[in-house]
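With one protein chain held back, the other chains of the complex are shown just where they sit.
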Amino acid sequence: MAHVADSHGHGHKPEGVFEQYEDLHQQQSTYVLGMWSFLVTEVMFFGVMFMSYLLYRWKYQDMFYQIHHDLSWQLGGLNTANLLFSSFAVVMAVRCAQLKQNGSVLKWLGVVQLCAFGFLAIKAIEYKAKYDHGHLMLIPGNNFQWHDTAIPAGIGKLFYSLYFAMTGLHGVHVVIGILIFGVMMLLYAKKSHLVQNDYIPLELCGLYWHFVDLVWIFLYPLFYLIPK
Amino acid sequence: MSDVIIGTGKGTAVGAPQPDPNTPRVNYLNVSHTLSSWLLTKDHKRIAMLYLFSISIFFAVGGAAAGMVRAELMFPRGSLLQSEGYNRMFTAHGVIMIFFFLLVAIPAVFGNFLIPLMIGARDLAFPRLNLLSWYLYMIAGTLGVTAMLFGGVDVGWTFYTPLSSMYSNGQVTIAILAAFLAGFSSIATAVNFIATIHKMRAPGMTWDKLPLYVWGHYATSVIIILGTPVVAMTLLLVVLERTFGIGFFSPELGGDPVLFQHMFWFYSHPAVYIMILPGFSVISEIIACFSRKKIFGYHFVAYSSMAIAGLGFLVWGHHMYVSSQSMYQGTVFSLLSFLVAIPSAVKVFNWCATMYKGSVWLASPMIYAISFLGLFVIGGLTGMYLAAMATDVHLTATYFIVAHFHYVMVGGTVTAFMGALHFWWPKMTGKMYPENIARYNALIVFIGFNLTFLPQFVAGYLGMPRRYHYYPAEYQPWMILSTTGSTVLGFGMIVPVFYLLWSLKKGKDAGPNPWGAKGLEWETESPPDPHNFHHIPVVTAPVYDYDAEAEERELQGEN
Amino acid sequence: MGNSWLTFQPEKASSFAGQVDALFYVITALTIFFTAAVGITILILVNKYKRGKKADRSNPVHDHQLIEAIWTFTPLVMALAIFVWSTNMYIHMRTMPKHSYEAYVIGKQWMWHIQHPNGIRENNELTVPAGQPVKLTMISQDVIHAFYVPAFRSQYHVVPGRYTSMWFTPTKPGSYHIFCNMLCGTQHSEMVGKVNVLSPKDFAAWLDKSGNRFTETPKTLAQAGEQLFNDMRCGTCHGVENTERGPSLHNLLGSTRVFTNGATQVADEDYLRESMIDPFARITKGYSNTMPVYVYKKQINEEQIRNIIEYIKSLGTTKPASSQPAPAGLR
Partner (left out) sequence: MKNFHAEHHIQSFGFYFKTFVLLAILMVATIVAAQIPDWFPGTAHFLKETMVGSILMNTIALGIASAKVYLVVSNFMGVKFADNVTKMYALTGFVWVTLMGIMFIDYWTRPWEEVKGWENKAPGAMPRGSASGDDEFGNVGKQQEIRPYQQ
């Protein structure tokens, strides 16, 4: 396709500008807007789960309150701090990218990756505890067992369904985040032309990561700190 | 950017002169012929053609399912299908037509093709995402059709819980995953349109000069990004409940089945506007062109699209008046439902007024547009029976509903789709189809359509429930009429396939602007070049810059 | 249904039918009027301004605020008028009458099961007296169904897990269709039945003959409930007085219950049902979760729950102290 662009006098575009754009500014602002409209869909996506959560929390408030003591607010808090710090690391990485400090970008992205893996590790500890805590099978499914006679099994299952569905979906987003930051690190390490003139790809990943953080900011009080 | 080309709508092609008149001009169709050049294309026009091809196939499958249903309903106790098979047929018809045809037809085919051309851009903002959306759509469609034709899904396109989650034995999970993927395909398209319309407009193309077509698609895209994720997630929860026995919606497990309906209709009512708003936008273009007039009340028509998009999210409860939702909420929803009817009415009146003092050319797209107006008025007004709670109690889930939404979806969207196909076919392929056959066919479609669905209004008022395999004999006359009509309608849908394919080989060359229309897309060659514009145009002319009087003077002077 | 080959009108057999039909015809008149108006306008304009035909095309109008305002507000006013009319009617249809003949409907794949308060049971048939309000309290045993009687212009969903209700006043003796109007599985279209409306005299006779269906003397629902109550030894804990194990059920309905979390609720039928199948969902203040839940859950079906509720009802009710916070005038 290059010859088409050449023959019409658009060979002078800077490197990294796709052929459908006039210049870098247009490309950057378009990408940012595209990312924001995608984040809107993500909000709506999680919105359904929050709606279900709030409805059942409202219906079965006492029991949800009692069950939530099974969750460790300390571990959840650790993860909250973890994600907040990773968000800070991301903005620092973007800032270094804007200043074209290649090495610092890599350093901050490394911090982000550490936080993300740390988050998953803590999550895994929590899930493991749910799996074998007191010989209970709390992972909802056909093996689900509930021996707490104070609370009906159905409600226990509902709580854990919501817990696993919501934190699980969030966890999937964290994994995707790790992947895209991995790609970013690779691009910056190889000094790829995609990211040398243009910090926007990293900024987009950053927006995504902040969104993941935002979801957790609500999940934490709703699951770990439920007030009665 | 140094050469400034003015988009004045002179009806002449803007392009670099061809060095050698004997070599055919390079356009997006003949630029390369390999299969991979089609399957890996990033050109929005080629992706549009891929979509056109695939939705035609799904439309045919969905239509065949409808044919089975109608044939079965000729007799009160028809024996063509078992009850289970019948349920699977109407589910297949509903799911395929809604998720794989109506929701994508106009945006993915004509939106993809025309939006960059209309706003003076070289391509959509994210061409790779665009291609990805087609692949998602194809995977979803293949999966869905396979699940429904070979496995069988019998829960209706609405997937109501707990039937879908706990009781049905069919391939509901696969069908839902297909709908989920199709949702992501349309989200990708919508994100693309929003970014493109906001950021890729040619210099001078202000919001005031934006064709109503683009306005309509912008409103549609907003609905898609807000609504589609909700239904995607809701359906995913149904799958979780079905596979793992997690009780989100099943009362046996502590859930609330009405919550599903709330979240389902939160999307699925706006989805009606996803289907009809692009139809509106097509009609605006056709009526302006064939009346040679600027659309009457341009701003009202544009803003009414946005009003519909906004209000459309607040009326989902009118599907649930008898579903045991609270009466007070029903009242709120009823009021809002009446309000959302107003912008549509304003549009219809404005379209009619556009013809006043115009120069009306009854070409085949215009005939489709006029029949759209007639059918949509009936479809819209019968919505009042259903927005009004007292009559809705009697009519909901009867054939009255079936007739109503077919008037909107088929009489509206499909008619608009046919109109768009006839209007832009010369632009997309560079060839003209036989105009007279097309006109008579438009009439056949109109008659067949009315014959099919008018009797269903009566049957519904008499109380015949929808989705009934066996029905009391007293409804049979209406069902026979309806089946007869559907035969005519089916015939009217098959004929265009033949003459349009014929036109590819034998049709006359259309030239850049066969209809004498305004708008940037008509200033490119037909078919357009791979990169649409040789130079990004600068728009100075107002939108719909038609002059009926001058054109008539010229036309009548010649006679 | 009438015998004529082509009917345009469903039978009118309830007090709602006339009202709904009046609204229906008014909207129909509007629909026909507007469709004709738009259609004729288009035909006139197309004919007058046809391409190549001489006509005055000078000074075309592209915008006209006044006209836009007129055709925005005229339909708006009409729509609001219809809204007020229909909403009034709907609230009337959804406000259960204080005094009515009450029957209980249980929907299951794919049949209607109907219980009369005095113990008569019917399948796919509902026999009601003409000329007095009939209230149906409905619940589903599996999926969502809809109880639809076209001749009464009445329809409501029958939802699992929760009682819903509808009412109508049959006006004309006869036999009318019941349809299940919510897709409920394979034999959805065979989940149909008949409402038999009898004149008051015939209905009394029908009741006296025990619906002609059962040779043994039917028990009332309350009596059946009492028997079940005793069989399952509920009385051990739920006696005439509150015991330390469980609260008394006397005068329970309508009383305000205070739960361990401090929340309160007026005990209604949904609450009773919930307490039977899921006793620990909300525990009354002063008690603990000692009810043997695994014994009762899933052992009693909707029919038996209904019976026990009727028995509890017969143990006396309390008028709710401060009535529900419904707006005045709707009751």
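When the chains are written out, they are named A, B and C in that same order, and each has its own residue count from 1.
Following the convention adopted for this analysis, a residue touches a chain if its C-beta (ideal position, glycine included) is under 8 Å from a C-beta of that chain, and two chains touch if they have at least 3 such contacts.
Computed from a prediction, not measured in an experiment: that's the story for all the values here.
> For the chain that was dropped from the view, give me its touching partners among the shown chains.
So, spelled out: the chain left out of view touches A, B, C.
> Of the residues listed, B:S37, B:Q82 or B:S326, which one is in contact with the missing chain?
Selected residue, touching the omitted chain: B:S326.
> Which one, C:P129, C:G161 or C:P279, makes contact with the chain that was left out?
Only one of C:P129, C:G161 or C:P279 touches the chain omitted from view, namely C:P129.
> So one chain is hidden, and I want to know which residue out of C:A17, C:V143, C:L253 or C:I308 touches that hidden chain in the complete assembly.
C:L253
> Decide which residue listed in C:G39, C:P117, C:P173 or C:G239 touches the omitted chain of the complex.
Per the contact definition at the top, the residue touching the missing chain is C:P117.
> Where does subunit C touch the missing chain, residue by residue?
Subunit C touches the missing chain through residues 94-103, 116-118, 129, 132-133, 135, 137, 163, 165, 200-201, 203-204, 207-208, 220-223, 253-254, 261-262, 266, 268-269, 310, 313-314, 317, 319-320, 324-327, 331.
> For subunit A, which residues reach the chain that was dropped from this view?
Output for subunit A: 25-26, 28-29, 32-33, 36-37, 39-40, 43-44, 47, 50-51, 54-55, 58, 73, 77, 80-81, 84-85, 87-88, 90-92, 95, 98-99, 206-207, 210, 213-214, 217-218, 220-222, 225, 227-228.
> Given the full complex, what residues of subunit B touch the hidden partner chain?
198, 222, 226, 230, 258-259, 262-263, 266, 313-314, 317, 325-329, 332
Here is the rule we use: only the chains that are shown with their structure count from here on.
> Please state whether A-C or A-B has more C-beta contact pairs across its interface.
More contacting C-beta pairs are found at A-B.
> Need the central chain here, defined by C-alpha centroid distance to the all-chain C-alpha centroid.
Taking the mean of all protein C-alpha atoms as reference, the closest chain is B.
> How many Å are there between the centre of subunit A and the centre of subunit B, using C-alpha atoms for each centre?
35
> Just the number, please: Cα centre separation of subunit A and subunit C in whole Å.
Centres of subunit A and subunit C (C-alpha means) sit 45 Å apart.
> What parts of subunit A, by residue number, touch at least two of the other chains?
60, 152, 154-155
> Hey, what residues on subunit B touch two or more of the other chains?
252, 256
> If you look only at subunit C, which of its residues touch subunit A in the complex?
Interface residues on subunit C, with respect to subunit A: 259-261, 263, 278, 280-282, 289, 293.
> Quick check: in the complex, which residue numbers of subunit A touch subunit C?
60-63, 65, 149-152, 154-155, 228
> Can you list the residues on subunit C that touch subunit B in the complex?
It is residues 1, 5-10, 19-20, 23-24, 27, 30-31, 34-35, 38-39, 41-42, 45-46, 49-52, 54-64, 67-68, 71-72, 75-76, 79-80, 82-83, 85-87, 89-91, 93-94, 109, 142-144, 146, 148, 150-151, 153-157, 159-162, 164, 177, 179-190 of subunit C that touch subunit B.
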